[in-house]
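All protein chains but one are shown in place.
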Amino acid sequence: MSRPRIATVWLDGCSGCHMSLIDLDERILDIFGRADLVYGPLVDVKVFPENVDVCLVEGAVSSVDDLERIKTVRERTKTLIAFGDCAVTSNVPGMRNPIGVEPLLKRAYLENVDINPMIPNRIVPQLLPTSQPVNRFVDVDIFLPGCPPHADLIYTLLDDLLSGRTPSVAGARFGR
Amino acid sequence: MTVYTLKIDGRDVAGSEGQSIMDVAEENGIDIPGLCHLPGIHDRGACRLCVVKIGGSPRLAAACVTRIAEGMDVVAHDEELEEYRRAATEMMFLERNHVCAVCVANNHCELQELSADLGMTHFELPRISPTVDVDLSHKLFGLDHNRCILCLRCVRVCDEIEGAHVWDVMHRGLETRIQADMGVDWGDSATCTSCGKCVQVCPTGALFEKGRPVAAGTRDERPFLPWLRVHQEERGL
Partner (left out) sequence: MSEQPAAARPVRHRAAVATPAGETRASAYVCEAASCMSAQAHDITVNLAAQCAAAGLTDVMVKRVGCLGLCAAGPLVEIPQTGELFAQVKPGDLGGLITALKSVKPGATPKPQGPFFEKQLRVATENMGRVDPESLEDYIGRGGYEALQRVLADMTSTEVREVVSQSGLRGRGGAGYPTALKWTTVAKAEGKQKYVICNADEGDPGAFMDRSVLESDPFRILEGMAIAAFAVHATEGYIYCRAEYPLAVARLRTAIRLAQRAGFLGANIADTSFTFDVQVRLGAGAFVCGEETALIASVEGKRGTPRPRPPYPAVEGLYGCPTLINNVETFANVPAILRKGADWYASIGLGKSRGTKVFALAGRIVNTGLVEVPMGMTLREIIYDIGGGIIDGRPFKAVQTGGPSGGCIPADYLDSPVSYETLIDLGSFMGSGGMIVMDDTSCMVDVARYFQDFCRDESCGKCVPCRVGTTQLWMLLDKICRGQASLADLDQLERLAKVVQKMSLCGLGQGAPNPIFSTLRYFRDEYLAHIVDKRCPAGVCEIVRLPDARPLDAQPTEVPA
């Protein structure tokens, strides 16, 4: 039997959840001794692969690009985990929602900029009207809230999944 | 004094006439959640988290405002009630802009704790994301309407304990806001005594002490009135 394939995805988030993943410390060796890390910010692979068993998605869906990526992830992943508060509730990225995209960009790129103020409109993906949690667009199998989720919780969850137990997120909560 | 015996979640308990189901449950170590409930001030039955089933009645009753009666058979916990409580808690989170990660009350917020107790891991419904104000006009304290769940503990503690009645409610529905005096900025309130009771009782981060970083400390570390006195002396009030 082939080894389980784990991927991680970084959408609109601060990467703190990935830092928490690294905080598994020596337990990383245990997890990735039993599974392959096939995609993510920690891996130099450009295209999200097929046949992913578990994918940890950090961050909210805020741009056209995020949306396309999460759809691809969903299509190619068996167990999709909304990983951390931004993916679960839209959290900090969602704080822009009452403001609206245009006033937000003006504030960030025109009003608060001294040299060559301009709204970037090339290369960077267009924003969606609001920043939304992952489950507003695709089905999510497991929610692991926390800002960030504690490394122990991540370990328990991945260990459960790799050992074929019913995955537990007991003790997880919004915020810290 | 008449003593009544009743059942809560199948346990035989006793209480005196006039006590609420919530009171008796608390005395017997049965935890019924509630965010508008605070011992010492009047109950209003508004957050609906403490709803229980009584007898076979199809109508749910708020435990905080329902007085006990002889032979009452109360169900305070079952799968259906937990589901309703989760739904009500979800509604509170989605109503305004609760972002636990950057909230002054992170880690000592009753709403956050409640969501963990109820095992909530996510929301099914969308956030409403209204634009609401933050009032930082008071010297010592701030009011962030983004975090307010309208439990009105502040209104009641100010009226019933401090006797100042600074806080009241304006508008209705989703527009409902707590207001100081007749809608002035908190800092301009002629009646506020800066006692801080409202800040102390706020279950979330809506009312907070200025100058403290996100998630700093917990309220439990500060005994109620002595803290207020020391604090006021420190600030030269």
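Chains here go by letter, A and B, matching the order in which they are written, and residues are numbered from 1 within each.
Basically, a contact is a pair of C-beta atoms (placed from the backbone, for glycine too) under 8 Å apart; a residue touches a chain by one contact, two chains touch by 3 or more.
All values derive from a computational prediction rather than experimental measurement.
K.L.:
Who touches the missing chain here, B:L38, B:A61, B:A116 or B:V132?
P.N.:
Hidden-chain contact among the options goes to B:A61.
K.L.:
Can you say which of B:G45, B:G142 or B:G196 touches the chain missing from this structure?
P.N.:
Of the listed residues, the one touching the omitted chain is B:G45.
K.L.:
What is the set of subunit B residues that contact the non-displayed chain in the whole complex?
P.N.:
44-48, 51, 60-62, 65-66, 83-84, 87-88, 91-92, 94-95, 124-126, 128, 149-150, 168-169, 171-176
K.L.:
I need the residue numbers on subunit A that touch the omitted chain, in ascending order.
P.N.:
Within subunit A, the residues that touch the unshown chain are 64, 67, 101-102, 105, 118-119, 121, 126-130, 132, 136-137.
Heads up, the rule we're going with is that only the chains that are shown with their structure count from here on.
K.L.:
Averaging only over C-alpha atoms, locate the centres of subunit A and subunit B and give their separation in whole Å.
P.N.:
33
K.L.:
In the complex, go through subunit B and note every residue touching subunit A.
P.N.:
So the residues of subunit B in touch with subunit A come to 93, 97, 99-103, 106-107, 109, 112-113, 115-116, 119-124, 126-127, 129-132, 215.
K.L.:
Quick check: in the complex, which residue numbers of subunit A touch subunit B?
P.N.:
Where subunit A meets subunit B, its residues are 82, 85, 88-92, 94-95, 97-99, 130, 132-133, 135-136, 140, 143-145, 147, 169-176.
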